[in-house]
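Below is the structure I would like to discuss, written out as structure tokens.
All protein chains but one are shown at their positions in the complex.
Showing chain A:
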């Protein structure tokens, strides 16, 4: 379904330096029982965020008031495992609009692009720069410009370009999704199906 348009995002950053963050950590399976899309943000990183009694774990970054923002910065191989789109719904519902990592799992990345969360792949070196900058100053801001395909640490001006194909870029900028595209070529698809 349609989502917010993405152009330039300027925000503080929430750092999560863990590697191999799988979708079972992002949203555990027992919270996948809804039949609608809303409310998943409450259980984002549930078992890292809350203890078994449901009390917030003080040492987890989402419970640390020092950090906030619309950009989640994570370690490599983010989003591995299950194809559950609920993981991205939880990230979006919580308020993140971009996830930055040096490496994303494939299905997770597709799911992000399908619902309007921008996955930004950067070099491990630049990830290190960002982690250090956020650690030194949690109020430091990062700008993500989708049109220029550029991510910038505003305090120093250090930046890096990132990849996104032009089709997905246009979708993100306009809040379109793939179904809009597919429905527009339905005759072509029907002709193809006819021959199968």
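In the analysis below, a contact is a pair of C-beta atoms (placed from the backbone, for glycine too) under 8 Å apart; a residue touches a chain by one contact, two chains touch by 3 or more; residues count from 1.
The rule is short, and it goes like this: contacts and distances are computed from a predicted model.
Asker: Write down which listed name, "Thiamine pyrophosphate-binding protein", "Lipid-transfer protein", "Tripartite tricarboxylate transporter permease" or "3-isopropylmalate dehydratase large subunit", is the UniProt protein name of the chain that is not shown.
Answerer: "3-isopropylmalate dehydratase large subunit"
Asker: Of the listed residues A:4, A:106 or A:158, which contacts the missing chain in the full complex?
Answerer: Checking the options A:4, A:106 or A:158, the one contacting the hidden chain is A:106.
Asker: When the complex is taken as a whole, what residues of chain A touch the one chain not shown?
Answerer: Those residues of chain A that touch the unshown chain are 1, 17-20, 22, 24-25, 28-30, 32-37, 47, 52, 75-77, 80-86, 88, 103-107, 110-111, 114-115, 165-168, 177-179, 181-183, 185-186, 188-189, 192-193, 196.
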